[in-house]
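What you see is part of a larger complex, with each chain still in position.
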Amino acid sequence: MLNDIWVLMVEKGWTLALLRGAGVTILIGVLGVVIGLASAIPLAILRWRRLPVLSQLVDAYSIVIRGVPGLLVIYLLFFGSVDWVQKIASAFGYADSAENAYPFIVGIIAIAAISCAYSVEVIRGALQAVPVGLLEAARSLSLSPRLTFFRVTLPLALRLALGGINNVWQMTIKDTSLVSVVGMQELMRTAAVAAGITRSPLLFYCLAAAMFFAMTAVSQILFNRAEKYFNRGFSRR
Amino acid sequence: LVLMAAMGFARADDGVLRVGTEGDAPQFSMADANGNVTGFDADIANGICAELKVKCKFVVQTFSSLVPSMDKDRFDIIISGLGITDERMKKIDYSIPYATTPQYFVVPKDSPLVGLKSLAEIEKALAGKTIGVVNGTTYAKFIKKHIPTADLKTYDATTQQNSDLGTGRLDAAFGDSPTWVDFLGSPDGANFARIDVKVTGADDHEALGYGMGVGLRKSNTELKAKLDAALCEMINNGKVKAASENWFKDDYTIPCKK
Amino acid sequence: MEDASIMSPVLKVHELRKAFGATSVLSGVSFQMRQGEVISLVGSSGSGKSTALRCINFLETPSSGEIEVMGDAISVVQNERHETEIVNAANIRVFRRRIGMVFQSFNLWPHRTVLGNVTEALIYVLRKDKREAEETALSALSKVGMADFSHRYPSQLSGGQQQRVAIARILAMRPKLMLFDEPTSALDPELVGEVLKVIRTLAGEGATILLVTHEMRFAREVSNRMIFLHKGIVEQDAVPEELFCNPASEAVNRFLSSVISTAA
Amino acid sequence: MDLSIITYAVPFLLVGAKTTLLIALFGVGLGLPFGILVATARTSQVATIRRCADFYCAVFRGTPMLVQIFVIYYGLAQIGFIRHNAILWWLIGDSLHAAVLAVILNTGAYTAEIFRTALLSLPRGLIEAAEACGMSPWVIFQRIKFPLALRQALPSYSTEVAVIVKESSLASTITVLEITGYAKRLMSETFAIMEIFVITAVFYLVINVACLTALNVIERRLSFEPRYAR
């Protein structure tokens, strides 16, 4: 038994393959969430301010992206654009690099678009929950809208949004498995291939789960720190 | 390094034939930890490339993205044990069929079903029973058509189907011969036996198709002609037979009829 | 210019109206304030005092009326389609720079320390550097006896302490016009005396102060003029002595007589 | 797009949609109370309860749903004791039951996180006011904490509902024939991958838009006049 595992993991090189997959997962997950979050904040503000038209557009975007399976988002993004990207790239003589890098780029864009749609709702909810009085205090001190937002609204809203952002991150890191449809060998796909051809599904899926768990455990520590930081001043005692 | 590993694509220059394959189908298409593909499909692909005097470049992708990817010119052909059916031919073109595997039902060893003698008997005996098949095949259609009262379960992978056989969730499973040789020979399969009724495409071409072929984009007649010729050559010179016997311990070659 | 601004009123409120849905809260309030004046806005609970203050710096948009601060005016009109239209809305920022406001419920920022609450606007509006802002903040805090608490968070303060920080937050900004909404509601008599002194000093230094208060004695002490608000209109606008000795209406009379009976 | 594919696929997918809705309904109906329970456990004073709940959340949020559903359906079925226990086997023996169980356990962990932050962010004073009235902890929870936390949590929770609907598609990996289950079968039959994908996505979109709109309406209903807070 142990010997079998040794052969599989070391001699056949699956450990390395899984780690490589984990690297892709982390890279795409982190980039996706960071880009998604960064673009979600301005969009959430549009929603929160109820700017006509723009707010409805953001709403539609977020409902559609949250409403359809992530796989389709990637499918459409990738297969819908790959033709003309290929053409443009060839025109400039970068056909090879485009073909090589494009799945990766689309993967990140798709993951970012998905996590952004989720983050928009989380942040909007948090923005709405900030007590109006505290914003009025800032306004009456003639802090500019921008400053009011960055110095008062955002810190208070982030405190409320933290749990939701954490959820989005945990979801996104696992959503990265979707990029396998454009040919990227991330962790889940590597595990699936290994499970299929070695006929040890339980071993490989559990290994993949353990790796995901390790990633989220590390991130959980960071989130706990952030929670402490944002909660300063709130608890009596 | 990660980046490089993540995108194993090369350009379709002359001299390179890009082959899309699943990579996680035992015996057919198996990608190892470094992305090298082996198996029956790989042998067929390499054989074709040798005939055409080009280099094979494998692209390993999930089953559901194979067809759209080929449509978008991510690779030129699909060799992934694709069964040829009329339905599927609406979407992609096929080469001539080069092999076909017979299908069998598998049931617990101590079941009275083991001794059944014909497809008609099986159809009667399995009415209302729970039957498993694997996705990516057309067997579901076959079962639906022939045993409409059966409770049909579709699995993403053979191992999952076999696991449910083991736990008694399935009364029977329907699949191709290579899978069963593999399963019945393993410790898990010790309590099971196959019903010795060979089901082939000939029993129902509409549901079970005409055997395996190489998939390619629609109306790529030039390539199709080349592939057909290459396959025919391989069938005739016994390369397909060798590959089949190597991986399946049996010869499933379909003769080439021009 | 300078001269003109001294002569012209610092604050001019003209026919200010405000309704929340169907309930009309202010129905045509007008008054003026000259530089250095201290005016108390008094009246029974719910008479619209807080609303009036909040309309002056446009935290609440009036339903109609005109407000002029140091020569710049914003007016609100109802257009043909019964929509509220703000003329010169750009002036709102200008107004708020000139006006400081202490809220009835303090509204301290819970995520900032006492010092942070006070320095925030100094650094980001007046663009003082950090050290200078802290000095200014500490001197404002010590005027209300809160310098020792500068590193506490608002949730760790007593009610009166929070109120004093809210006052210091405005003092440090030295706005031309200050609006105080019940600045002594949570303060003990000793501190009320302190605030009284602070307000007098500020007025002496040229600030103009409009305050809402329920403490008639405090109002009488501190203010040059008192405005009695009743059911959304100005019932009396007079110097304190006049208001107390010569109430203009039954409502004012009843209000003041209860002050005296409670004090009995 | 090939129109005949649509007329061929839609009847199957409609049948699948019923199952999807069923799973989602259980996911929300049982997952929400369960998640709230876990959230209160995570804010509990008792360290053991808190740690257990934390651990559960960490595991179910930290691992892919696919793995969870596999372990519950295939993994647990390997254990003889479970196979021979009528109640347990009822729970995981049937693929639909196992799928519902997996969805509830998974959404429970995410829901718990949403409600935990919402509960923690409630102003202390409001809860103290309830305590001072002599309300029992249960009444305080039911009448004060929960309604306030719900309002705070709804935007995030509506997202979670959409996720439940979509994650229910993983039930297809354990042979449940919901929308995705049928879609996979149709795809392997016809190879009209793109077309069926898009039709399937439209199904999910319709279900989710209905859910999200309903939750939006609830959110608006529940929101009390937020203006004029001083």
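We call the chains A, B, C and D, going by the order they appear; numbering starts again at 1 in every chain.
The rule we apply is simple: a contact is a pair of C-beta atoms (placed from the backbone, for glycine too) under 8 Å apart; a residue touches a chain by one contact, two chains touch by 3 or more.
Nothing here was measured: the structure is a model prediction, and the numbers come from that model.
Visitor: What are the copy numbers of each protein chain across the entire complex?
Guide: Tallying all copies in the file yields the formula A x1, B x1, C x2, D x1.
As a convention for this text, only the chains that are shown with their structure count from here on.
Visitor: Can you pull out the chain pair that has more C-beta pairs in contact than any other?
Guide: By contact count, the leading interface is A-D.
Visitor: Which chain's mean C-alpha position is the greatest distance from chain A's?
Guide: C
Visitor: Please tell me the distance, in whole Å, between the geometric centres of chain B and chain C computed from their C-alpha atoms.
Guide: For chain B versus chain C, the centre distance works out to 82 Å.
Visitor: With chain centres taken as the means of their Cα atoms, state the distance from chain C to chain D in Å.
Guide: Chain C and chain D have C-alpha centres separated by 50 Å.
Visitor: How many angstrom lie between the CA centroids of chain A and chain B, rounded to a whole number?
Guide: Chain centroid spacing, chain A to chain B, equals 36 Å.
Visitor: Can you pull out the residues of chain B that are in contact with at least two other chains?
Guide: 64-65, 68, 71, 160 - these are the residues of chain B that touch more than one other chain.
Visitor: Would you mind listing the residues of chain A that make contact with two or more other chains?
Guide: Each of 75, 79, 133, 136, 159, 201, 236 in chain A touches at least two other chains.
Visitor: For a test of understanding, state which residues of chain B touch chain D in their complex under the given definition.
Guide: Going through chain B, the ones touching chain D are 63-65, 67-68, 71, 85, 87-88, 90-92, 132, 135-138, 140-141, 153-156, 160, 163-164, 166-169.
Visitor: Give every residue of chain A touching chain D within the complex, in rising order.
Guide: Those in contact with chain D are residues 63-64, 66-72, 75, 79, 118, 121-122, 124-125, 128-129, 131-133, 136, 159-160, 162-164, 166-167, 170-171, 174, 177, 188, 201-202, 205-206, 208-209, 212-213, 215-217, 220, 231, 236.
Visitor: Of all residues in chain D, which touch chain B in the complex?
Guide: Residues 2, 74, 77-78, 83, 93, 95, 172-175, 177, 181, 184-185, 187-194, 197 of chain D touch chain B in their complex.
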